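Every protein chain but one is kept in place in this view of the complex.
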Amino acid sequence: MAGPTIDALGQFSLTTGLGNLGRAVNFTNSNEAMLGAAAVIVAVFALGLKSKALVPGRAQSLVEMLYEFVHNMCVDTIGEEGLRFFPLVFTIFSFILLGNLLGLFPYFFAFTSHIAVTLALALFVFVFSTGVGFYTHGFKFLKFFVPSGVPTWLLPLLVPIEIISYLSRPVSLSVRLFANMTAGHVMWEVFAGFMLLLTASLGVVGAFASVVPLSLNVALAALELLVAGLQAYVFAILTCLYLHDAVHMH
Amino acid sequence: MRRISTALLLALAPSAALAEGTMPQMDFANPLTLDQVGWMAVILVVLYLLLSRWGLPEIGKVLEHRAGVIAKDLAAARAAKLEADQAVSQLNATIAQARSSAQAEVAKAVAEAKADAAAKAAVLASQLEAKLAESEARIDAARAAALAAIKPVAAEAASSILLKLTGSQPAEDKLAQRLDEALAARKAA
Partner (left out) sequence: MRLGVEMVAAMVIAVVIGWGLDKLFHTSPWLMILMVPVGMVAGLRNLLRASGGKTGG
């Protein structure tokens, strides 16, 4: 069949951004989106902090809401000690949230749909929380892998299980975000490509029939908006949870 | 969540088929796949420094300031309320005091009036008693006088009756004795 084909994955291919300079230093189009996300975050902060009013305006309310949301998440999940990690959790949360949300816009690269990106973030969280564990408890942190209250003869079996369970954290953390974002974007592309296919192959009838995938895409847009927020939240709360384990060892 | 997983199943079918080689996310031969991570690290470090040194502390300060203002206002309101409560309780105490003193006054007045009335009644009663006694004495005297007066009349009548019936004069002392007996009997009856 001649005409358009569905290229659901082309949207994820990397190119270099920022013109010749970007090409020289391998600054990619996903990095452009990251820069955009970071810029939006900083801009929102700058807007929110412009008046510093006692009764906040719209932008200030938004920033304060985000602040208190992540603040409460840190305190509730990690405890009072969690405030040490608050800026880190906030950075990760806002970066992923903005990445997910900006990725929903046409022509914006969804960098959270790249496994290399999510895996790097998850590995950082994993290494960091493990480091915090060893920093807080020294080598006693290894006891984390020895479940309490089980007979000794079971330990040689249970300790490897605990270690594998622990090591699988960055994998599940990164794959969850990557899969959710990729799936949504692929679905969108597939339905949109389907509309083109219908129109090209069936003419006017096809153009009318393509209302179906169009409405599906509209519904999907709402769902993706939800997923974008939810996955950023899940990533952040799991980061807090791992830090909680590192600080409290239980 | 279920809807998400259905969507995933739908979506992963084509992407899994294409995962071999053509999925750009899995194309680790492309240097850009890993280079983007390096640049992400740079961007994240800058973002972290900006947020942790400037953005978040500033917001924290704003929130703290607001909490402080609210706490101060609340304390002021609490103090005002305390003051009002004190004033109210003072007022209540004054009212209670006034009421009790008024009640005492009323009770005193009532007692005085009662005593006065009782004294007057006693005086009146004694007066009446005296009058009664006087009257009784007068009645007694009158009765005695009447009794005394009745004796010679009765003696005369009896002697004249006896004279007509018998034709003889009865003995003076015997008649007096009989009369006394009869009068005594009448009195007793």
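The letters A and B name the chains in turn, as written, and every chain counts its residues from 1.
Following the convention adopted for this analysis, a residue touches a chain if its C-beta (ideal position, glycine included) is under 8 Å from a C-beta of that chain, and two chains touch if they have at least 3 such contacts.
A quick note: this is a predicted structure, and the numbers were derived from the prediction, not measured.
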Cross-chain touch to the chain not pictured, restricted to A:63, A:101, A:179 or A:197, is A:179
Missing-chain contact, candidates A:64, A:224 or A:245, resolves to A:245
Specify the residue from the set A:24, A:127 or A:167 that touches the hidden chain. A:167
Mind pulling the subunit A residues that touch the left-out chain? 144, 147, 157, 160-162, 164-165, 167-169, 171-172, 175-176, 179-180, 234, 241-242, 244-245, 249-250
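Throughout what follows, only the chains that are shown with their structure count from here on.
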Averaging only over C-alpha atoms, locate the centres of subunit A and subunit B and give their separation in whole Å. 69
Subunit A-facing residues of subunit B, complex: 3-4, 7-8, 10-12, 14-15, 18, 22-26, 28, 30-37, 39-41, 43-44, 46-48, 50-52, 54-56, 58-60, 62-63, 65-66, 69
Subunit A - residues contacting subunit B, complex: 6, 8-10, 12-16, 26-28, 30-31, 34-35, 38, 41-42, 45, 48-49, 52, 54, 56, 60, 63-64, 67-68, 86-88, 90-91, 94-95, 111, 113-117, 120, 178-180, 182-184, 186-187, 190, 220, 223, 227
